[in-house]
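The complex appears here without one of its protein chains, the remainder shown in place.
Chain lettering (A, B and C) follows the sequence in which the chains are written, and residue indices restart at 1 in each chain.
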Amino acid sequence: MKRNLLLNQTAVSVDVNAISAEKVSFEWAGSSHSFELIQRSGDTVVLRDAQGVQHRLQVTSGLVSGCGLDAEIADVTAGAKKKAAVLGGLNAPMPGKVFKVLVKTGEAVIKGQTLLVLEAMKMEHAIKADKDGKVRKILFKEGDLVQGGMALAELE
Amino acid sequence: MKRNLLLNQTAVSVDVNAISAEKVSFEWAGSSHSFELIQRSGDTVVLRDAQGVQHRLQVTSGLVSGCGLDAEIADVTAGAKKKAAVLGGLNAPMPGKVFKVLVKTGEAVIKGQTLLVLEAMKMEHAIKADKDGKVRKILFKEGDLVQGGMALAELE
Amino acid sequence: MKIKKILIANRGEIAVRVIKSARAMGIKTVALYADDDAKLPHVWMADEAHCLGTGTLKETYLNQAKILEVAKSTKADAIHPGYGFLSENAGFCEAVEKAGLIFIGPTAEAIRLMGDKIGSKIAVEKYNVPMIPGYHGSNQDGAFLSGEAKRIGFPVLIKASAGGGGKGMRIVHAESEFLEALASAKSEAAKAFSNDAVLIEKYVTEPRHIEVQVMSDTHGQHFHLFERECSIQRRYQKVIEETPAPRLSAETQKAICQTAVEIAKGINYRGAGTVEFIMGADQKFYFLEMNTRLQVEHPITEMVTGFDLVGLQIQVASGEKLNLKQVDIRQNGHAIECRICAEDPDNGFLPTVGTIKKIGTATLKDVRLDCGYVDGSVVGVNYDPMLAKLIAWAPTREEAINKMLVALDEVVFAGLKSNRDYLRRLLRHSDFKAGKTHTHFIPDHGESLKPLPAESKEFAVHVAAYLLAGTKPAASSDGVATTNPWTSLSGLRN
Partner (left out) sequence: MKIKKILIANRGEIAVRVIKSARAMGIKTVALYADDDAKLPHVWMADEAHCLGTGTLKETYLNQAKILEVAKSTKADAIHPGYGFLSENAGFCEAVEKAGLIFIGPTAEAIRLMGDKIGSKIAVEKYNVPMIPGYHGSNQDGAFLSGEAKRIGFPVLIKASAGGGGKGMRIVHAESEFLEALASAKSEAAKAFSNDAVLIEKYVTEPRHIEVQVMSDTHGQHFHLFERECSIQRRYQKVIEETPAPRLSAETQKAICQTAVEIAKGINYRGAGTVEFIMGADQKFYFLEMNTRLQVEHPITEMVTGFDLVGLQIQVASGEKLNLKQVDIRQNGHAIECRICAEDPDNGFLPTVGTIKKIGTATLKDVRLDCGYVDGSVVGVNYDPMLAKLIAWAPTREEAINKMLVALDEVVFAGLKSNRDYLRRLLRHSDFKAGKTHTHFIPDHGESLKPLPAESKEFAVHVAAYLLAGTKPAASSDGVATTNPWTSLSGLRN
């Protein structure tokens, strides 16, 4: 049985051979793995591997932490959406306030030119043109609050 | 509105003048009190008294702890039963095992005579006659497990 | 030899304690558990865990053969016995070493020597250790012992030679009570230790229990880590411990610590040990016994000295030479430990049982909770009633007491009756605050340690919290809430 997961925002797939409430065996990263669930206490789960070694992990809200690593895991086909903001380009890299709009609709811009300045966490971030072109639309005005990942401007 | 409570195993009553989700005022120990609930976080509740002073308490499973004191509180009329074992007399003072039965049914005993020996937590506890009399019934035999508060023998 | 994997032949808080030090040192651990302990955290905090089955202690935590079998199959290279159970069993120590494993503790010889109350006194007498007047001989005849008691002078104490923890112990105030007390002590001793030999000692009035932590490596170095005062006891068991001991002169402190080191040196001790003394109001102290293991109350020593005693035990067991000088071991500030127990202090300290619904969290700096349970753990009658140890450190004793009072408020054990409220009464008692500690503190202050009457104004805020924590009461015809006030809180738990 194939399970399609989003692991740290990367799509991966795992081939589950058998799963019950206490045991799971599957193919992962080119080899077979099998684990037994020996304890659940609060968010803590303890798995025992085939060698008898116990691994403690915390599983909360899609974050699996332990053994020195964090894995944010979501089951993609179960309706989980990739939540990571689409970064770069003309999107807001983080939530904040539009501090300055430096260009107007229809204005010609060159690659690297600053279009808007965003202010967040008391720091300024320049949103720069990712190509030469013409401003089709500025989607916010100065003082507007924006969410991380939102498109701020469109070039044509 | 009168509320009958069991506070640390003692029946008390409190006269509630007004209660809402955020405020309560009542008569207690001969004077009027009023408190505001300003925070709930997990089991922690924070109350503000009429002088503006905040009091942090934890409320879990009938135990109200804080301000240097523990109060086990139950609402008696709401169906809560006095759970404390009826102690002294011929009741088991704690859970354990009947280690020795020293008397027989019908035997005459004098006040202070040891009737049974209970073993618990690796210690022995003598169950002694609370009056002169005759053994009506020994309710357990050696090796039996008993709960705290259970009657162990009857005298007549 | 560098230790890579430790099997812990114990359970609960001390097993968790050993796992923590091992984890911090990068050493793997193997836990053991009886069936009824399968859900305890020491089981899943370890790197491996093996079941000892069900049955009496002899079949589980005292089952040497089974424990050694697990140690071999898991390729552990050392065994930590914790305290209690097999920790002071010389035969076990030998069996471990015979199996080619490291016993994290003293030599079998030292355990055997100190495990016998009579033999140990004879052994240490030659190191100029002050001894309490008494009879420690092998003549166990009742009439003879009664004569010895008279010679020593009443009150006297009868103690099991092989014992500990108050079992087989009796105080006798008059000759007429002696023989009955002797019989009772011998019967208890026979049952507990399969050995009914007893010793008789002068009973010191208003005595203090002062003990000294020692640590010896296998390179001839013997250190002390200062004293602990453990006088606050009920049923002969410690309930509050602290270090430094209050009202101790600098000279007495120096003398008692030096005496402990002399004993360790004299018997060529290995690892962690504790030399217990009894001290009178005149600050004269007498050797009581030596515990050849880690003590329950070791954390207070860790707090004031900054050392990890389990870590040092492991270093010593690995054969390392401790990179220490006595002068570099310092006693900084004041630490107090409270033993939170499942017991009812207002009902003869009788043990209680139940399910722990919720364990609170200590928030202040330099407060530590050593606990072998988690929310939902079941406390039964088969093991010790100690739920956890709460330890607080502060620059001064007064501040440490204040801090402990805050911590006791925070660290609730809801779901079963515990002695938390009683511990607060002890800490707030004017005589405790004044440092007037002695082993009869609890019985002597029975009245002033009573709980506050239920209808006291101090409980107004508790009543208010109870009422407000409830869902808005759906009043029934008699005006009383019919909903369970606690369910409404569950949604707030995150």
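Note that in this section a residue touches a chain if its C-beta (ideal position, glycine included) is under 8 Å from a C-beta of that chain, and two chains touch if they have at least 3 such contacts.
Just so it is clear, the model here is predicted, and its values are computed rather than measured.
Undergrad: Omitted chain: which shown chains does it touch?
TA: Hidden chain, whole complex, touched shown chains: A, B, C.
Undergrad: Taking the entire complex into account, which one of C:58, C:325 or C:365 touches the absent chain?
TA: C:365
Undergrad: Just the residue numbers, please: which parts of chain A touch the chain that's not shown?
TA: 1-5, 7-8, 10, 12, 14, 16, 19-24, 26, 28-31, 33, 35, 37, 40-43, 45, 47, 49, 55, 57-73, 75, 77-78, 87, 93-96, 120-124, 148
Undergrad: List every residue of chain C that touches the chain not included in the displayed model.
TA: Residue positions of chain C that touch the missing chain: 20-21, 23-26, 45, 302, 306, 308, 311, 332-333, 357-358, 361, 363-365, 368, 374-376, 394-395, 399, 402-403, 406, 493-494.
Undergrad: Suppose we count only contacts with the excluded chain; which residues of chain B make the list?
TA: 38-39, 41-42, 44, 46, 52-54, 56
Everything that follows uses one rule, which is that only the chains that are shown with their structure count from here on.
Undergrad: If you count the C-beta pairs in contact for each pair of chains, which pair comes out on top?
TA: B-C
Undergrad: Starting from the mean Cα coordinates of chain A and chain C, work out the distance between those two points in Å.
TA: Chain centres of chain A and chain C, defined by C-alpha means, are spaced 50 Å apart.
Undergrad: Using mean CA coordinates as chain centres, what's the gap between chain B and chain C in Å?
TA: 28
Undergrad: Spell out, as numbers or ranges, the residues of chain A touching 2 or more other chains.
TA: none
Undergrad: Which residues does chain C have that touch at least 2 chains other than itself?
TA: Within chain C, no residue touches at least two other chains.
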